[in-house]
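As you look at this complex, bear in mind that one protein chain is not there, while each of the others sits in place.
Chain IDs A and B follow the sequence of writing; residue 1 opens each chain.
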Amino acid sequence: MIATAPREVVLRVNGVEHRGFAEPRVTLVDFLRDELGLTGTHVGCEHGVCGACTILLDGRTVRSCLMLAVQAEGHELRTVEGLAPADEPLHPIQEAFSEKHGLQCGFCTPGFLMSVEELLRDDPDPSEETIRSRLSGNICRCTGYQNIVEAVRYAAELTREAAA
Amino acid sequence: MTTTAADTWVGQRLRRKEDARLVRGAGRFTPDVVVPGALHAAVLRSPFAHAEITSLDVAPALRVEGVVAAFTGADLAGRVGTFVEAAGKEITPQLQALVDVEVKSCPLSPIAHGRTLWVGQPVAVVVARDRYAAEDGLEAIEADYEPLEAIPDPELALRDGAPVLHEELGDNVAARLAMASGDVDAAFAHAPHVLRERFTFGRSAGNAMETRSVQASWDEGRDELTVWITSPRPHLIRTNLSEMLGLPLERIRVIAPDIGGSFGTGLFGEDALIPYLAMTLRHPVRWTEDRQEALLGTRHCRDQVHDLELAYDDDGRILALRDSFLVDAGAYNLYAVTVSYNTAAHLRGQYAIDTFSIEGRNVVTTKAPVAPVRGAGRPEGVFALDRALDLIAAECGLDPADVRRRNLIPAEEMPRPMGMPYRDGAEMVYDSGDYPAQLEQALEAFGYDELRARQAEWRAAGRYVGVGISSYVEGSGFGPYDGAIVRLDQRGNLHVVTGAKPHGQGLETTLAQVCADEFGLPPERITVTSGDTSLLQFGVGTFASRSAVTAGSAVGIASQRLRDKVLAVAGELLEASPADLVIGDEGVASRDVADHSVTFAEIHSAAAPGPKSRLPAGLEPGLAVEYYFVPPTVTFASGTHVASVEVDPETGFVRVLRYLTVDDCGRMLNPTIVEGQIQGGVAHGIGTALFEGVLYDEDCQLLTGSYMDYLLPTSAEVPPIEVGHQEYLSDLNPFGIKGCGEGGAVSPPAAIANAVVDALRPLRINVNRVPLGPETLLDLIAQARALEGGERREEVAS
Partner (left out) sequence: MGACARRIAVVPVGIQASSLRAPRADAAAWRMPSPHAPPSRLEPLVSRVKPPPFEYLAPRSLDEAVAALAEHGDEAKAMAGGQSLVPLLAFRLARPSVIVDLNGIGGLDGARLDGDTLELGALTRQRDVERLPGLRERCPMIVEAIEQVGHVAIRNRGTVGGSLAHADPAAEWTALALALDAELDLVGPGGARTVPAAEFLISYFTTALGPGELLTGLRLNVPNGRSGSCFLELARRHGDFAIAGVGALVTLDGEGSVGDARVALIGVGERAVRVAAAEELLRGRRPTAELFAEAAAAVQAELDPNSDVHATADYRRHVAGVLVRRALATAVGRAGGGDRDGAA
């Protein structure tokens, strides 16, 4: 069926236009990773629960495993690669996660970072309860979350300092 | 030798080197590796737990667009070997001579052939241009099965008349062990009290956030196979591939890149299948497990039943122990007695119980094979014993802390032989530690007495808050060895290659810290690489809380020796004694004579072969040292956990309020990393205690096939975890290190179960199984209330 065939898909990711080919059925996360080579976003469950695939679409978090690539055309996407382009210093959230040992294997980390970016925009000084509640949609098997919470607090502090 | 001065790198909370790439999303995980032109595989899996494959036609798959090839078990027969039970080889003759251990062998093919034995077992594989097309191909395969009798339970498997799953085993017992010490029967016969209880520890699964992935590429010109794989044991993979594919070891290169968690080891069909496909198709092939597949069968674990008996006196002192346990090994017992021996060996934990008899059997059933996963048999035994201790405490009217005080091994008895060999065949000796002090430290830090004081007040206000204790020991740093090469380059940077394979433990940082101290250059000058069998001849891998001990010691000793060599060469150049030289940023200098130095580049040249070589006599060219550390036996880490919970008696929901640990893992290479390991382990244990369960129905159909049903704890379920430390240096390696990767996961089920029972103390419920879900707890509460009502009526009547 011709209508199911691959077509060109143009996505704006991290401010840059990318062109690729995909069948309509290809998920956004697969397209980002396999077609565009942006492998920072990870596949964890493919049913929207673990949060490893979380990116920002028009500034809001979405599960890229729950969108089709074609649906993302015309939107602004932001992935972990956009937080701090290659030769630039780390984004405060990245800095905070490293400083506070908020990652171990690093697989869930990109999803967390994007969720934290949205969280801090919504609430620049979140309480521990808010952090734990807001981040309960990102699963980590390594850290036990303790240091992730610390990292978010510290990221909030760094972000406030930068804004001041 | 490592100094204990505060200005060592070891012991510092150094920020991790691996973070730089991981926070940028620039980690390179196996699926991120792009081998140009790679085809994608998808695996057809058995929909039945036990069935004859009566027909299997993959030809229709080949007609699906994008599909390139399809294979069945018949295609592999005779071409790919079966799994070598590597763990089985680890039963040393020493051990066999000392303990009643029996392991029966039962080969497992990468793809089922003729018969399937668990839901999810590979039945066929399709290769296509992408995973989407490969899945389309799977759907076209025509397969028919004749379902046979499923065996969902070890006790059913042991009954007369149960189908024998593997002829080679004779019955359904795949492995057995038994050990005893002292006159157990007499002790029980004369004991004032005997506790008998059955404890059931449900099946759960490792659930690393990264699913398994394998890519293989076959170089036809050189007959070389390259495999990228999410395995913490690349050298073992290489050995297995060599044996299963009939390739010499030297022709196989296994690369384990960044790995998104592991939490256990495993032998999986795809490890051999994907490389075989690449060789057969002469085309690179890749496969990434999806989450459903992972839930079906990757690193299932636990699943034990213990019939525990404790003989004790009026003061709650344990006089003797008898334990008989069954492990539901799943369809193939692939790990010999790795897990069951751990259970037996660690069962007595920190307690002085020298009259004991323990026997365990691994029973095959028609479920996915279990594997050693974080804790690897210890949580099950600890759960049984720590719950039993609390039952004894209740019987004797003692606080659970007191009953433990009366049974803990006193510090003055350390090092303490424990009356049995460890799994490696060496005598099991708790080498160092102070368990009573550990308990006190934990209780004090937790505010145990304060909580007890307030409990009555809370109960009066309708709040059911309880506290529970559990402790463990862990034989860590298991052999046979691990190694490293430490090399100095011309610019004076150090390169460490290790056979350990970190997947979150921060070894790139901690091993750099060890190297830094032993060589004398800071960690930012040191790069640690792992996971490439072509870089190091021998390797064992990272699992069983062993790498800090084995790889850490290997790196430390290799670094010392490299330092000696560098100073010897520098001494040659400077005409000075190495003892008078110091290593600095630019090179090596004389301590006493000003401006008398050589650069690293000069030393490097001097160590090169050839006419310009300036090597001292007897030294080989190059500035690299390869060393393998062989631990004499395991070294015992330990921990005490205290948890408080609040129970909602109307819903059975349990909330963990606080969790605190005190752990002794010997010398902490990097306390932040140690704490992270423990916190992660505790979270895992909380999951095991309250949320996680691999559930099968009576036909062994998996009920928990998605993350809607298999519940991993999130940041909302895990409380803040406070980690305290003791540091009893190990004598079994030069650096005093003990392992800490697993301990966190061992005690939570026991601590939380004890806390729940404590929260509901007036009701006198008994929790003897995990996971403890709300409905189960509500049933226990209802039963207890009914009993209570009955008792009251009786009292009134009399």
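Here is the rule we go by: a contact is a pair of C-beta atoms (placed from the backbone, for glycine too) under 8 Å apart; a residue touches a chain by one contact, two chains touch by 3 or more.
In this text the structure is predicted, and so the values were computed from the model without any measurement.
Here one chain is not drawn; of B:V227, B:L296, B:A376 or B:C740, the residue touching it is B:L296.
Among B:S590, B:T704 or B:N754, only B:T704 touches the chain left out of the display. For the chain left out of this panel, the touching residue among B:S109, B:S553, B:T714 or B:N768 is B:T714.
Contact with the undisplayed chain is limited, among A:V13, A:C65 or A:C140, to A:C65. As for the chain not pictured, it touches chain B at residues 45, 47-48, 119-120, 131-132, 135-136, 138-139, 290, 292-293, 296, 463, 646-648, 650-651, 653-655, 691, 695, 697, 699, 701-706, 708-709, 711, 713-714, 716-717, 773-775, 778.
Not every partner is drawn; the one left out touches chain A at residues 1, 3-4, 23-25, 27, 30, 46-49, 51, 54, 57, 60-63, 65-68, 70-71, 115, 118, 133-134, 136-137.
The rule is short, and it goes like this: only the chains that are shown with their structure count from here on.
A straight line joining the Cα centres of chain A and chain B is 29 Å long.
Partner chain B is touched in their complex by these residues of chain A: 23, 25-26, 30, 33-34, 37-47, 49-50, 52, 79-81, 83-84, 86, 90, 94, 97-99, 101, 103-110, 113, 128, 131-133, 135-149. Of all residues in chain B, only 15-16, 18-29, 31-32, 34, 130-132, 207-211, 258-261, 263, 288, 290-291, 503-506, 672-673, 675-684, 706-708, 712, 714-718, 720-721, 744 touch chain A in the complex they form.
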